[in-house]
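The following block contains the structure, expressed as structure tokens.
So, subunit A:
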Amino acid sequence: ACTSPSDTADTSSDSSSGSSDIASKEPDVNGDGKVVVGVLSPGDLNDNGYYESFVAKAEAFTKSKGWTLIKVGSINPADALNQARNLCRQKVDLVALGAAELKDAIPASAEDVCKGTAWYVPSSAEIKQTPQISISRDFINESLLAAGYANGLLMKDKGYTKAGYITGPELDFSVQAAKAFKAGIKEVVPNATLATTYTGDFNDSAKAKEAATAQINQGAKVVYPYLGGATDAVAALATPQNGLLMSTPGTDRCGEPGNKFAVSVIFDPGEYFNAALSDFADGKLKMGVSRDWHLGKDSVPTVKLCNGTADQNAKLKQFIEDIGSGKVVPDTEVSKLGG
Partner candidate 1 sequence: MGTEEITTILSSTLRLTAPLAFAACGEYLAERAGTQNISVEGMMLGGAFGSVAVASATGSATTGLLAGAIVGLVVGWLHGNLSHRVQINTFVVGLVLNALVLGLTSFLIAISQFDAHQTAQLSIPGLRDVPILGSFFEQRWPMYTLLLIVPLTWWLVERSRWGLNLRAVADNPQAADVTGLKVNKLRRQALLYCGVLSGLGGAYLATAEVGTFNANMTAGRGFIVIAAVIFGAWRLKGTLIGCLVFGFADALRLALPALGFQLNSQLLVAAPYLMALLAMMLFASKSREPRALGKPFVRGIT
Partner candidate 2 sequence: MTDGQTDSARDLEAPALELRGVTKCFGPVVACDAVDLAVRSGEIHGLLGENGAGKSTLMKVLLGLVQRDEGTIMRSGKQVEVPTPQAAVELGLGMVHQHFSLIESLTVWENVSLGEPGRVKRDEIADQIKDVGTRYGLPISPTARVGDLSAGERQRVEIIKCLRRDPEVLILDEPTSVLTMNESQELFEVLRDVVTRENRAVILISHKLAEIMAATDQVTVLRKGSVAFRCATPETSPRELAKQMVGREVSLHSEGAALGLISEDTTPEEVQAAAAEAPVKADPEARTPALALTDVVVKGDDGRVLLDNFGLTVAPGEILALYGVEGNGQATLGDLLSGLLEPTSGTVAINGAAVPMTKIGALHKAGVGVVPEDRHRSGVVLDMSVLDNLVMTDLGRVSGRFLLRRREARKLATRLIEQFNISTPSIDTPLRNLSGGNQQRVVLARELSTDPSVLVAAQPTHGLDVGAIEDMYERLRAAAGRGVAVLLITTELEEVMALASRVAVISSGRVTGVLDIHEATAERLGLLVGGEAA
């Protein structure tokens, strides 16, 4: 999916010409004497996962700087523009969108109300660069391919061939993620099969659990709960006795008590935002540019085996490096193996 690393590399260079002069005044862009960061998130800010990590990192950072943080969660995409305007009316210096779903808020950055605010927009889809926003891009295929690969390594050692993937609604990005995950597993275990269940709801724990139970009953030993609020309910099915292997959707949870997860798939949006915030603090966050995050090149995203053997760890590391170096091209792999 997404743009390949080669063609995004120059986005930042050529669009910087159109960038505004906001950077010079950062972080108090509007000059009212205090720094206020506003975060808009389409998801539940307490989902214990993807969306929560975004604000958690921002919270820690703003606290350390003595700034104010305004966080607004569970925003309906249809209401994004209005919410962004409202934030601007609160005199924030930086408007940060938690995910690309809220892209319809971006036109506000060009409006008078939002004059003199910096904008941070994460994107795994393609969002048009404008002079008023700074884009941060990551590539879901890379992460999920590596996640599949890591799970594949574990499956191969234990002789498993069946895996399951559970997510909410059947959206393009979850479909893509499933394909990449499958491709990753097949890199290691070519005859593996992946059952993909769409429960229709990221947060319906009971249904997610039933879906997982059905997969497990059919012999799946690897389950990827690619979910929101329902993740933990599914993860709770893994016990030391049944040897189920679970992966995390986005954050590092290897260290948690109980050892529920076997693989941490880390594409923590908070990490990317953190980087942008420190740029912002230093007055270096430029509008009109985009920054890309690649597996194997940057510290995030990455994939971690929680209890991997040295051999498994080494193989995973090599695979990630190969992606980073372009030796393995995720998009090609996915279309080859993920179908």
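In picking the candidates, the idea was that all candidates are chains of the complex that A comes from, given by their letters.
Throughout what follows, contacts are C-beta pairs under 8 Å (C-beta built on N, C-alpha and C of every residue); 3 or more make two chains touch, one makes a residue touch a chain; residues count from 1.
Quick caveat, the model's predicted, so the values are computed rather than measured.
Novice: Which one of these touches subunit A in the complex: 1 or 2?
Specialist: Result: candidate 1 touches subunit A.
Novice: For the complex, give me every residue of subunit A touching candidate 1.
Specialist: Interface residues on subunit A, with respect to candidate 1: 44-47, 164, 169-170, 195-201, 203-207, 209-211, 213-215, 217-218, 220, 229-230, 232-233, 236.
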